[in-house]
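My structure is below; once you've seen it, I'll send some questions.
Let's look at subunit A:
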Amino acid sequence: MVSSTIFAAEKEIKIGVIYPLSGALATIGRDLQRAAELTADELVNNKNPNVDTLMAKWGGIPSLGGAKIKLIFADSRGEPDRGADLAKRLILDDKVVGLMGAYQSAVTKTVSAVAERYGIPMINDSSTSPDLTRRGFKWFWRTTPHDEYFDKDLFELLKGLTEGKVKGVKTVPKDQLKNLTYACENTEWGSSVAKDLERFAKEYGFNIVKGLLYSANAPDLTSEAQAVVAAKPDSMLFASYLSDSILMIRTLKGMKASPHLFWGQDAGFEMADFPRMLGADTNGVLTRTVFIAKLAKVKKVAGQINELYKKKYGDDLTGATARSVVGVQTWAYVLNRAASTDPKALQKACNEIDIPGYELVMPWDGIKFDATGQNIKGRGLIGQYQWKEGKAELEIIYPFDLASANMIYPFPGWK
Partner candidate 1 sequence: MAFLQVIDLVKDFGGVVANNHISFDIDQGEIIGLIGPNGAGKTTLFNCIVGYHKPDSGKVIFKGKEITGLKPFMTNREGIGRTFQLTKVTAGMTILENVMVGAFCRTDHRPVARNQASDLLAFLRLEGVKEFHLNELPIASQKKVGLARALATEPKLLMLDEVASGLNPKETEEMVDLIKRIHQEMKITLFLIEHVMEVVMPISQRVIVLDSGEKIAEGLPKEIVKNERVIKAYLGEKYAKGL
Partner candidate 2 sequence: METLKDAFDFSDFSRIERIILVLFSIFLLVFPWLGFGSFVKTVMIYFLLFSLFGMGWNTIGGYGGQVELGKAQYVGIGAYTVALLMVWWRIPFWVSMPIGVLIAIGYSFIIGYPLFRLKGHYFAIATICTSLVLQDIFINWKLVGAAKGIELPIRDHPDFLYMQFKSDTYYFYFIMALFYAALFYMNWFRKSRLGYQLRMIKDDEEAAESLGIDARWCKIKAYSIASAFVAVGGGFLAVYNLYIDPYSVMDLDLSIKIALMAMLGGAASMWGPIIGAAFLIPLDRFLGSWLGAQKGLIGVDFMIYAAMIMAVSAYQPRGIWGIIEQFRKRGA
């Protein structure tokens, strides 16, 4: 860790980034770290001719005399208390001007609490628990849409199907979609998703025939899968991290389950390991996400940034990694607007900022925070894995105006 001298403070601006770099989530943590570093180096600190954003022409924060952003990473191991300690260390010892992170909502809670106590702005890029922006914090802003948006998107898609809005699918009579089941893991995230699903189902006039919570990474999900199948649903909805999502698919395949629609709420379903491990079995599976490489078709910038990342690390950007790109982008803009590293100025900047959509890797209308600190211009995507010549492509299905391929409907089931 570089000690902070006055000189350094002028020339480089330290942002503390807390991710789970070791422990069970080390893989995703590593990807997030890569994405953040890449953004800082290639989009903010140095000019980059082959990306058409204004930011790429900056080469440092203009209003601060081209000062560079320096990201200081810290490893939360996914433990809330450790996260809190690191936040203190970053603020007091490393004298960072702001914080970013921390992926798991639980860790974000403690970290943001520290930031609030010390009056240091924290921009959260990737935690989707709705509660986070309902605590009346004055130093906490979130760029990503939260779970409620995503869960609503699903029902918009269902509605779309019944109205024939979906690309390549004829209007589906509602009674073929009416009955839903969900299985969510009983973490904070899963249980709040479950709550939303119940609520929106009523709102949109669907009917949940069976809903269950199950203990995260249990050694066996047979009984859960049976309960779901036994309810004979038209659509199966899931909120699971990677381990469970894979096991669930395997188990359901074993039971020859074949609903019309199969939707996963991000997390496991969206990670790169998911298609890598299940291969053809993912064909037709829907997942909510915020970024899909296919966006390149409809949004040039997205393609260019994705290329940068792919060139360096081999994988496409995923929802998670793309979000940490946006996180850093947002920080750059906030700093530029504040034209200072003073917390009050940054707070003001955060509250006023309005980043145009074309600057972002995401298909969003931009970034503008409401009173609670939630970005109101974000939107989610729903993608579908489609098995084409030996590899699973994630195609955009929703929003309808961004659809990149015909939706496979009904869910083909497993051979």
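Definition applied: contacts are C-beta pairs under 8 Å (C-beta built on N, C-alpha and C of every residue); 3 or more make two chains touch, one makes a residue touch a chain; residues count from 1.
Regarding candidate selection, all candidates are chains of the complex that A comes from, given by their letters.
The structure displayed is predicted, hence computed values, not measured ones.
With subunit A as reference and 1 or 2 as options, the touching candidate in the complex turns out to be 2. Across the complex, subunit A meets candidate 2 through its residues 21-22, 26, 30, 33, 73-75, 77, 79-82, 84-86, 88-89, 91-93, 106, 109-110, 113, 116-118, 129, 131, 135, 186-188, 190-192, 213, 215.
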